[in-house]
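With one protein chain removed, the remaining protein chains of the complex are shown where they sit.
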Amino acid sequence: MQNKDIKRLTLILLFAPFALWILLLIILPHIGMVVLSLKEKVAPRVYEYSFANYLDFLHEPIYWNTLLRTGSMSLLVTALALLIGFPIAYYIAKIAGPRARGGLFLLCLIPLWVSDLIRSFGWILLLRETGVISNFLLWTGLIGQPVEFLYNDAAVIVGLVYTVILFMIVPLVSTLDGMDNSMIEAGYNLGGNGFTVLRRIIIPYAMPGIVAGCIVTFMLSAGSYLTPILLGGKNSSWFTEQIYNQFITRFNWEGGAAFGMLLLLFTSIVIWLGLKLSGQTLANTVAKS
Amino acid sequence: ETLRLLTWGSYAPDELVQKFEEEYPDIEVEVTFSNNEEMIAKLRATGGAGFDLAQPSHDRIYAAQLEYDIYKPMDLSKIDTGVMEGKLLDGVKANTTIDGEVYAVPHQWGTSGLMADKTKAPDLKSWADLCDPAYKGKTSMRLKRTILLGTAYSMGEDPFAAYSDLEKYQGILDKVADKLIECKGNIKAYWQGGDDLSAMMLSGEIVGSETWDSTAYKLFDQNPNIVFVPPKEGALAWIDTFALPAKGKADDAAYKWINFVLRPENVTLMSASTGAIAAVKGGKDLLPEDKKAAVNAAFTDADIDNLKFFANIPPGVEDMEGKTLEKIKAATGG
Amino acid sequence: MLAQKKTSPFLLGYRLYVVAFFIFLAAPLISAGAFAFNDSLFPALPWQGFTLDWFFSDTEPKLGMFHDRRLLQGLYYSFVIAIFVAALSVFVGTTNAFLFVRGEFPGKNFFYIMMVVPLVIPGVILGISILVLASDTANYLEDTIDLELEFLRPGILLVVLGQFSFIATITSLVITARLKKFDETMEEAAFNLGASRARVLRTITLPFLRPAMIAAGIVAFLVSFENFNTTLFLVGSEAPLTITMYDRMAKVGSTPVLNAVSFVLMVGSGLLALLSILIQRDKSAQ
Amino acid sequence: MKQDNPTYDLECLDIAKNFGSVRAVKGVSFDIPSGSFFSILGPSGCGKTTLMRMIAGFEEPSGGDIKIKGKSVLGVPPNRRNVKMVFQHLALFPMMNVYENIAYGLRCAGFGKDHIRRKVHDVLERIALPDVAEREIHQLSGGQKQRIAIARCMVLDPDVLLLDEPLGALDLKLREAMKIELKLLQHQFNTTFIYITHDQSEALVMSDNVAIMNQGEFEQIGTPQELYHRPNTAFVAGFVGDSNRWSGTVKASDGTGGKVETEQGLPMSFSAGAGQTIRDGAKVDIFVRPEFIRTVRTAEAAAIAADGDNRMDGVIDSLLFNGANSRVLVRTGSGELIESDVTLTGDNDLKPGEDVSLVWSSKQAMCFARQESA
Partner (left out) sequence: MKQDNPTYDLECLDIAKNFGSVRAVKGVSFDIPSGSFFSILGPSGCGKTTLMRMIAGFEEPSGGDIKIKGKSVLGVPPNRRNVKMVFQHLALFPMMNVYENIAYGLRCAGFGKDHIRRKVHDVLERIALPDVAEREIHQLSGGQKQRIAIARCMVLDPDVLLLDEPLGALDLKLREAMKIELKLLQHQFNTTFIYITHDQSEALVMSDNVAIMNQGEFEQIGTPQELYHRPNTAFVAGFVGDSNRWSGTVKASDGTGGKVETEQGLPMSFSAGAGQTIRDGAKVDIFVRPEFIRTVRTAEAAAIAADGDNRMDGVIDSLLFNGANSRVLVRTGSGELIESDVTLTGDNDLKPGEDVSLVWSSKQAMCFARQESA
């Protein structure tokens, strides 16, 4: 119906912003990171190409322990976010009336209203030994003396779950929304009880949403910086903190770049495994939500 | 013309900036808050561009300049060096001269030491006392190089002397690390910034901590029981300087700012904000009254003589220290 | 359905759980907001009495936020950055939507996945990698042809680009989803009624996308406003609000003025979010 | 209440449902003999789906009782009732293939693997789709999906199968074909089917018995022929099949038939609708179906006049040619349009503009006393 050339030109014009964005802001910077991470400082202002930075990582248990810790805590956060968020998403999508739905959804966006920093700030005010919760419990007489809730891994997990749960709920709500109620009714009608329907029908149906939520949640918590630092205790090192230290405190950009690539690689592998295990693809999960 | 200042949190109080802008109506001051590490990292990233005046500590200039070439030499003739405390000026010059060029002049100096609630921890006197089981769960420190150095002194070592022999320094660091890991159980939490520290101290969650003196003075205002304690090994003293980033574009404005803040009437304003002592002659007397009281409550003359000025950090030390700190953080103690 | 009888104890428990959840969501915000009214120099218990000083006082030490030059400046920069990021992301999101919904070209699926990838790269890494590339480029240009490109140094432009690099993914997904629902015969109908190509785009396609574009813009604005991880490395002297506040907290020590700012932000974002919901509802009505 | 009565698979006793102030179902009673095909036909929103959902257990009745095989099922949760349901959009599980869809109910019941396999393949044979077990749902055609949805229920040997407008989403040709097929499947399984629809042709073609529902109540239950030829109410007469409709006043009546004059002034003879007594002077509605009106050229009309006692002359206004279902619109002297079915053979057919006479028997003119709502 139209000229082939115009079509081509349109395509090229549309492709240009995309290509510029992906190439200049994603691909090239990451190639730069890879190149940087392969440099080793041998003397002031003298660098050589080598794998030294990566070997450094392998030889130092602190680093890979921290990476594993970051990974496993992020997985825990993801799992908790799913457990806590799924019933909420289900409630919003299937049980709340159509009018309540919009309101509840709005409420879910609350954490997005202020920055990470203020959220952590709020948690600190709540959790510290002389904070609101401790004082409240003292007042009710449940505890005899102030209790410190801050500065431990549990606080970090609470803070992270809080930060990321929104990104779990949104894709879940949108997949569950698309699920025909009669599908659930059919599940009961054919003899399934509540548990069977949940396990065999609702969860398999919501799988793309679940996986999408898990991926985003996992990446966000593995990549978060402020929450673990501000809420974490004496032992709670986070891998992003180490990257920051490499870059800022130790002026070791090469090492920091290597760590950055390692974090990316590690999280990518975890996600790849997750996708393989759940039989989903990136395109039909994250891309759909 | 814009003067882009890269400086510490309280080193550019609004009042002073406004006064400066009134005096030089064609100059606009833009301030970026930072700290030693970030200043260097930023200037490194920009190759010394993006800012017109930076204020790193005197010990963090030499190596950074050698390695990344981020500052330009200063023209001392444009600075009113006469008002400066000679001892401090000479010390900074000595530390920051490369190939005969001077790269920094002093601005303010202060110390890092201990802070204690007199009523609850009267005996907190030494860096090592933070690890005293008597205060179990009631002390804090910042996991940065200060505590490494302090602990080294408390163990009878002289870390600055060992800077020339990095192997030896590594040995000291290892010992310090062991000690601090052991100490972990005693610590309530590592503070990250002035905020956590003040909150923990004021609320009584902790009774003693490693601290910047200015933070201690501020708390003294709120609660006179909280005082700065120079450790008996000697408080660690730093001098914050003025340095010109290599690709700064408003050198004249920068010089104007330097001379401006060194004027006695401005020094008091500045010190009121920073809590540090200006590196001008009679700097201590120019402190505002409340600060002066806090300083006098904290320091005797002997303490001042006992100050340990941070020594120039040779290349590589930051990396060693960083690794040690990571080791301590990652160790599972307490 | 999971909840059969409208009065069962199960459903009651379920409702309680939902309520508890929303309390959990609101708790830190409420506490952060509440301390803005505490008449004390430190944002902590004990409660010293109610005050509005942290908003309106113009004297130290209780300098209220509306007189705190630095905070207002941070707010201003945050605003400027968020506007640019939102505008840019919506624009690129729209072109991407057309590209992937309408375009046919080899490797389309691969590129589509590439489009999603930025969302799953940790923000810190995005920030650093962009900083490194920009600095290297600037340094290289300067060393070889003595060309000083100021905008490649940390500053507003890099912050905007850094945030844009992953926010564009969000807007692309939102707008793509909407465009997929667009019935292309609507465009043909407009042609058929005599409209030119540009007119069809202006009067039919873009109006159809408008709700999604606005919603995406609001989300982009909010995400940009609150972003910390990516911004941290790219910020120059024009620090946006989150960075200013971080500096306050970590380096100076905070006062309830930060809580006051948080409170204002909460109210502002709340209104914005409400607006986006209303637009969404408007869309669903069609 | 009644004792266990094996001849009824399903009994509903005065069943009712209110949603707040909306009275969706107003007290409906019926029983369905074993193995029959029972349809509920009614306009949109009359409460059909609500009734069915109460039988399946998804809604709790506000009053009345439901018995399946003679046992009350009030309070029994939906997954414990042996009543299966085919949903309007089928609700096949898209994440399972055909085999798993059919096996789902058997698995819930806890059968062993071998037993399940045997049963699934068995039912696939019976619906004549033996080879689709491994297909995904989206690989099936509309008609195939339909049959799988039925098989998924039938494999559980339900006492009653409920179908809620299962053909509504199909296109015209497929719908025609599935009508016949559904009836055959019901024969094959010999299970009681309850079929909901608002399409009268579906209900008439397939059912043993049809209930006409209107505003939450049953207007009439009967065989398709009964409903069509002997409707009890004006609503049924108007809803089932096409009709020409007049309003008029009775001029002479012997109770079951007589003379009426329409509002347009046309005299007409009629017989009263089933079970009604119509008195002189009553306001009535008269219904005459187009296929019972014979249209003949006026010139030839005399020959057949004896046939019917109603006769009207007019001019053919237009001819709606539709093959076997062609129809003429005849404009009578009073300006009214009357529809009449004609068979056109392509040879000496009626044409617009011709003078014709319309003739029909008084037995085919059904008459109902006027109600307010009519």
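For reference, chains read A, B, C and D in written order, and residue numbers begin at 1 within each chain.
Here is the rule we use: a contact is a pair of C-beta atoms (placed from the backbone, for glycine too) under 8 Å apart; a residue touches a chain by one contact, two chains touch by 3 or more.
Predicted model, so just to flag it, every value in this text is computed and none were measured.
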{"item": "Which residue of C:Thr59, C:Thr144 or C:Asn192 touches the chain not shown here", "value": "C:Asn192"}
{"item": "Where the missing chain touches chain D, by residue", "value": "172, 180, 199-201, 204-205, 224-226, 228-230, 240-242, 289-292, 320-325, 341, 343-347, 349, 363-364"}
{"item": "Hidden partner chain, residues of chain C it touches", "value": "183, 185-186, 188-196, 199, 203-204, 207-208, 210, 285-286"}
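The definition used in the following text is that only the chains that are shown with their structure count from here on.
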{"item": "Chain whose Cα centroid lies at the greatest distance from that of chain C", "value": "D"}
{"item": "Chain pair showing more contacts of the two, A-D and B-C", "value": "B-C"}
{"item": "Rounded Å distance, chain B centre to chain C centre (Cα mean)", "value": "36"}
{"item": "Between chain C and chain D, centroid-to-centroid distance (C-alpha), Å", "value": "57"}
{"item": "Residue numbers of chain A (touch at least two other chains)", "value": "128, 130, 185, 247, 253"}
{"item": "Residues of chain D engaged with two or more neighbouring chains", "value": "77-78"}
